[in-house]
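Worksheet for the structure shown next.
Excluded from the complex is one protein chain; the other protein chains are retained at their positions.
And now, chain A:
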Amino acid sequence: MEAEADAASAGAADAVLAVEDIHKHFGRIEVLRGISLTAHTGDVIAILGSSGSGKSTFLRCLNFLETPTAGRIHLHGEEIRTRADRAGALRPTSHRQLTRLRARVGMVFQQFNLWPHMTVLANLVEAPRRVRGMPRAEAVEKAEALLEKVGLADRRHYYPAHLSGGQQQRAAIARTLAMDPELILFDEPTSALDPELVGEVLTVMESLAAEGRTMLIVTHEMAFARDVSTRTLFLHDGRVEEEGPPDDLFSNPRSERLRKFLSRLLT
């Protein structure tokens, strides 16, 4: 069965992420109507769309924070094993496999979701220790290096509540990096920030892109999407309306919807 699945995605075998025909229903409402996507190492894919277009739901389906109703997801050629339940929705077959794959995919949330009862350093050390069984000294050393990288070395013993939104989001990015993810999903990482704090987070993300990390970014930051992404997707009504290099999409939008979307945002 796995061989079959592998054969089906032969073209995407060298891809970090291969998504085939993802559908998602909430009750009767179909939020995702068949989205496919392939990401190779170093790809920075910006996902645009107005609210309700399904872009956040799509991202959350990729690590099964939302369970897609149908579709397949491969990470480095390994398919997330699922079966259909009685209601016809997908269920992960092996919780163990899912947990293992999740550990390889990072996620950065709009609301940061740092754990408020732990210091910044403890937030970074937690998953490498509990999930990877990394010795404490090693995890701390790594966490400190990452905090240095996102400019928070002097805040490592602070609790999240004592940091600004921008600092919290940078800490959350560092927490994700602590697991050495092969792919990082960003779910509107700057949407909850005060405008003057957006820049510091985008700068960190830009440096990650420059390192060649593979990233999927749901965002409303058009300038960032245009300048940093290697490919841009425009989602509308649960479908990929338009897709291509950012320059093409932003300069020559083919569809009326994207044109309207851009004119509303860029004026």
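Note that contacts are C-beta pairs under 8 Å (C-beta built on N, C-alpha and C of every residue); 3 or more make two chains touch, one makes a residue touch a chain; residues count from 1.
Note that contacts and distances are computed from a predicted model.
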| item | value |
| --- | --- |
| Choices "Response regulator receiver domain-containing protein", "3-methylmercaptopropionyl-CoA dehydrogenase", "Spore coat protein JB" or "ABC transporter permease subunit" - which one is the UniProt name of the chain not shown | "ABC transporter permease subunit" |
| Contact with the hidden chain (one of A:P68, A:G106 or A:P253) | A:G106 |
| Option touching the unshown chain, where A:G42, A:P116 or A:G212 are the choices | A:P116 |
| Chain not shown: contacting residue from A:G54, A:G71 or A:P160 | A:P160 |
| Chain A residues that touch the omitted chain in the full complex | 63, 65, 99-107, 109, 111, 113-119, 126-127, 130-131, 159-162, 172, 175-176, 179 |
